[in-house]
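Here the complex is missing one protein chain, while the rest keep their positions.
Showing chain A:
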Amino acid sequence: MQDAVVSPEKTEEAKLKARYPHLGTKPGGSDLLRKRLQKGQKYFDSGDYNMAKAKMKNKQLPTAAAEKTEITGDHIPTPQDLPQRKQSLVASKLAV
């Protein structure tokens, strides 16, 4: 006898497709894997970086102090300026 009950998975799949009609045709495929492989990637444009560095150099000659505090839209952080990830020099709470 044919089992008339629809698998719960298929019901869930229909729900997902209803909410996201453009969801990848290839289920669980390369897109997901590639996202996983790229964890932690921060994009860097060397052109922007060098332009900003050059701009900073030029501006520094006349009025040095004012520019340093200003964070403009095209200010690409230099390695020295990168916000340091807070290092865990605090002891673990498990060790209390």
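Definition applied: a residue touches a chain if its C-beta (ideal position, glycine included) is under 8 Å from a C-beta of that chain, and two chains touch if they have at least 3 such contacts; residues count from 1.
The rule is simple: contacts and distances are computed from a predicted model.
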Subject >> Name of the absent chain as recorded in UniProt (options "Latexin", "Serine/threonine-protein phosphatase 2A 55 kDa regulatory subunit B", "Transcription factor TGA1" or "Tectonin beta-propeller repeat-containing protein") >> reply: "Serine/threonine-protein phosphatase 2A 55 kDa regulatory subunit B"
Subject >> Hidden-chain contact residue, picked from the options A:Pro8, A:Pro21 or A:Gly47 >> reply: A:Pro8
Subject >> Interface residues of chain A (partner: the chain not displayed) >> reply: 7-13, 15-17, 19, 23, 27-30, 32-34, 36-37, 39-44, 79, 82, 85-96
